[in-house]
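Structure first, commentary second.
Note that one protein chain is taken out, while the other chains of the complex remain in position.
Moving on, here comes chain A:
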Amino acid sequence: QRKAKQVSEDEDDEDEAPRRRGRRKLTKTDDDDDDEDETPQRRGRRKLTKTDDDDDDEDETPQRRGRRKKTTKPQDSDEDDEREKRKFTTGDIYVLFFSSFSSPPSPADSDEESLSEGEIAALKEQVEEKKKLIATLRNKPWRMKKRLLLLKEAQDFVEKFEGALGKGKGRRLYAFKVMMTKKLIKFNRDFENFKTACIPWERKIKEVESHFGSSVASYFLFLRWMYGLNLVLFGFMFGLVVLPEVLMGLPYGSIPRKTVPRDEQATAMDFSVLFDFGGYCKYSVLFYGFYNNDRSIGVLQFKLPLSYLLTSVGIFGYSLLVVIRTMARNANEGGDGGDEGEFIFSWKMFTSWDYLIGNPETADNKYASITTSFKESIVDEQENQKDENIHLRRFLRVFANFLILCSLGGSGYLIYFVVKRSQDFAKMDPKTLTWFENNEVEFVMSLLGLVCPPLFETIAELEDYHPRIALKWQLGRIFALFLGNLYTFLFALFDEVNGKLEAEKSIKNATEWALHQYYANYSSFYNTTNVPPPNVAPADVIRGPCWETAVGREFVKLTVSDVQVTFLTILVGDFLRAFIVRFLNYCWCWDLEAGFPSYGEFDISGNVLGLVFNQGMIWMGAFYAPGLVGLNVLRLLTSMYYQSWAVMACNVPHERVFKASRSNNFYMGMLLLVLFLSLLPVVYSMMTLSPSFDCGPFSGQEKMYDVVIDTIQAMPAFIGNIFTYVSNPGLIMPAILLMVLAIYYLNTVSKAYQQANTDLKKKMQMARDDEKNRRNNQDSTNQVMKDLEDLLPNKSLAPTPVAEEKPLGTLNFLITKPGTAGKGVEVQKEESLSAPNPRRPVTRAPGPRGGPPGNMRSPQPEPGRGRGQGRR
């Protein structure tokens, strides 16, 4: 306090130009360190030219210094003095570097005659410190005024003691460096932006995510991933099968399999037929039957049948690889939704705003997304805090599972029963059956698909899981239900195929018989063995049913009808509903928006499963209809735009917005299962069924894989030998065994890693606790605290006139304190806040500014609850 008074008196004395005064004030307040305080007195004693002005002082010293430098001779008698001075110097440096500039260095004034090596070194050190200060000044959390001042002082200091040495060059280099870093940062940012711009639909998905939460966005992410996968599959199929056939194969109409039969030609261009994928569609590259069985085509000798087979198998291989790799990577990224960060809420609160946002629309989106993410975390948190009657909960969960198992079993039996019945019906004459009996299977299937999901959802209410887990259960249950769907479909399909195979056999026999007859007749009639082939137009040739094309058509029709149903459902169920609710609300007796129909929610489980099963259809159908993959790409593309529009336009967010697990591994797992399930029938048909004799790339062969065997045989003998060895059961068995062992080993290793992971997590937690304890009694951040105090608004500069002495005193006091003794942070703060000025807290109380959220804090549980309920 004494010092403070001194200073204030000083201030009163010279009431000159405001700028100068400000400077002086800062000077004083900043570096009134103990030794600093004493120097003027000593200086006054010793120096001849003592003026009021500090600057003059500084002007003086360097000259003397320079003089003394020339006449330096160390004096031993001053050794003790010397040590003391060195202490001073270090103190000075501390002051210099951290809190202030300092006027002339103490050694200079303390002893005129002596200047030792140590002093020179110290001085150099000081100069270095000053330079460092200049270089890092911009990183200091000080007010601009102080910075400018310090800069000037430091520059003066350096210039006086160093001349202009090295200043320009260093600065230019520094400027260059700064420029380069700037450029680099900008380039990096541009590059990042470019990369983000390259990801399709990123913005759309982000927009959806900010309004509907990550769970809905996870569907769109899955959709996008699926699109990517299908694009690659399409690339394979198109590049290796479709394109070669179109470019190098025989044109349309050249051979029977590429021609519409005579009796179909009349209707081949009708829209209804084309829409059903009959007519010209049926005899196009879209389907298996179109492809010719020439071993190699075109100038490149492209082996199309082989390529067809390998591509079909390769599609499965590639999909399997990608799905598993994605799953593994997702598992690595970890996080089953609940992120295990220590600072979930703090980070969200303090780092979620993007300070670069300058566009109102973006800002609105950001607000929405921040709110949504908070809500997600709140749901997670509430789930953690929930403590309830665990026995009741367990009982309810078991009960719910029992109910669902019952209904699953019931629907399974229903499907089985209906399929059995339909087989009986199939044996009867179709004319005698009613419409219902004809379409019983489809009817039951759609009824189950309509009734069961909502039923499951209702039962799941009993379980009261976290919505994320509930979604998984729901997905699993509907998946099980849909498996029945798949089963009936495949069952019917194989029935059909078997029928076709029978028919084909008889047609094949008949054709062969006819040909045989023709040859016999021809040779006997013209009495020659040189028989020309029968002259029949390709359209008139008798042909088999070509079961592969039939199956392919089935898959394509299914996919298309699926698309139609999905899109129509969205149009009617979401758009029309939203439309009615929105506009009929003006003239309705109850509140449509809040009441009964309300707006639809986005059905995550239904959409995800639809996507998964659709993909299963694609995998199965791609072999029989190469065009299906291209069709699917189109479907996914439109679906992306259509659904993201629909969800933004007609849906409302879920009651409880929950965070999806960051890895879509559950979706991926289902996809993997479906992939496996769809692999089975295709491989079965490849391996056991014999291909049609008059259509497709494998016609004329006993089995489809004969192409591979033929190719191997065409290769040099030793490769054939290798294949023989490899396919030897004696080699395959050990290989399988080895693989099983490898899986076992890898599994064990991954378990060990998991264990290590949890251990490390535990250790981190412990380290954090340690840190907690340590931080409480250390003061390493002293300096920053001081700076922070320094940045407090200076009330003396506020428009309202406040007595100047007091705040000044406070500041002075504050800064003096840590310099003298590195006390704990707490002590310092306590003093600074409470001690000197009782008026301060009053003047800067949060009163005027702390207005707006008063209602938020007011203890009104009722309205708040009501609002919360309303939003739920």
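Note that a contact is a pair of C-beta atoms (placed from the backbone, for glycine too) under 8 Å apart; a residue touches a chain by one contact, two chains touch by 3 or more; residues count from 1.
Simple rule for what comes next: contacts and distances are computed from a predicted model.
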Legend entry - Hidden chain of the complex, named as in its UniProt record, picked from "Calcium and integrin-binding family member 2", "NADH-ubiquinone oxidoreductase chain 5", "AP-3 complex subunit delta" or "AP-1 complex subunit gamma": "Calcium and integrin-binding family member 2"
Legend entry - Listed residues A:Ser296, A:Ser346 or A:Thr638, member touching the removed chain: A:Ser346
Legend entry - Residue of A:Phe275, A:Tyr367, A:Phe402 or A:Trp513 in touch with the missing chain, whole complex considered: A:Tyr367
Legend entry - chain A residues that touch the omitted chain in the full complex: 18-19, 134, 137-141, 143-145, 147-148, 151-152, 175, 178-179, 181-182, 185, 342-347, 349-353, 355, 357-360, 362-363, 367, 370-371, 374-375, 377-378, 381-382, 771-772, 775-776, 781, 784-785, 787-789, 791-795, 797-799, 825, 829, 833, 844-846, 849-850, 852-853, 856-857, 860, 864-865, 867-868, 871
